[in-house]
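With one protein chain removed, the remaining protein chains of the complex are shown where they sit.
For chain A:
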Amino acid sequence: MPLIIDRTLVAEDKWTTVAEDQAIPADGAIILPLAQWLEHHDALKGREVGVQVNGDDNLDQVLALNGQVELIVVDIPAFTDGRGFSIARLLRRAGYAGQLRAVGDVTRDRLAHLERCGFDAMLVPDDRFESETLNAFDEVSVRYQGGASVTRPAYPQS
């Protein structure tokens, strides 16, 4: 699946996603569901670990990942499920500076919003990706509100 990081298509992705019922591989960079991570994190000290969360997870546990992991993946089960936008804002506000990746129903017309809320990485399904998709970020350049990186609203500048 095409992975966009910082508005650029990247070829390599070192991370392997481990499903809930799957054994944890012995080496390599892994992405675990939140529950698995909570259960095994002591044993995983020193490994490259990312955690995948979703809108149903306990928000305090999600925010507590800040400082603990290198990658946080937010699963967006349907493009209409806007919880991921708020989760991203809260993680960035908490100071999380690692990669924040959106996966699931992640498609072109949401990419700019995702970026503004703090996602730097987006995994787009194969059948929904074209090279033109990368144009989505700058379609509307005016930002009335602050976002994750630029917090100042637009109107005082005008």
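FYI, a contact is a pair of C-beta atoms (placed from the backbone, for glycine too) under 8 Å apart; a residue touches a chain by one contact, two chains touch by 3 or more; residues count from 1.
One rule holds for everything that comes next: contacts and distances are computed from a predicted model.
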Protein name as given in UniProt for the chain not displayed, "2-oxoacid:acceptor oxidoreductase subunit alpha", "Sulfite reductase (NADPH) hemoprotein beta-component", "Lactate utilization protein C" or "ABC-2 type transport system ATP-binding protein": "Sulfite reductase (NADPH) hemoprotein beta-component"
Missing-chain contacts mapped onto chain A: 55, 59, 79-83, 85-87, 89, 93, 107, 109-110, 112-114, 116-117, 139-147, 151-158
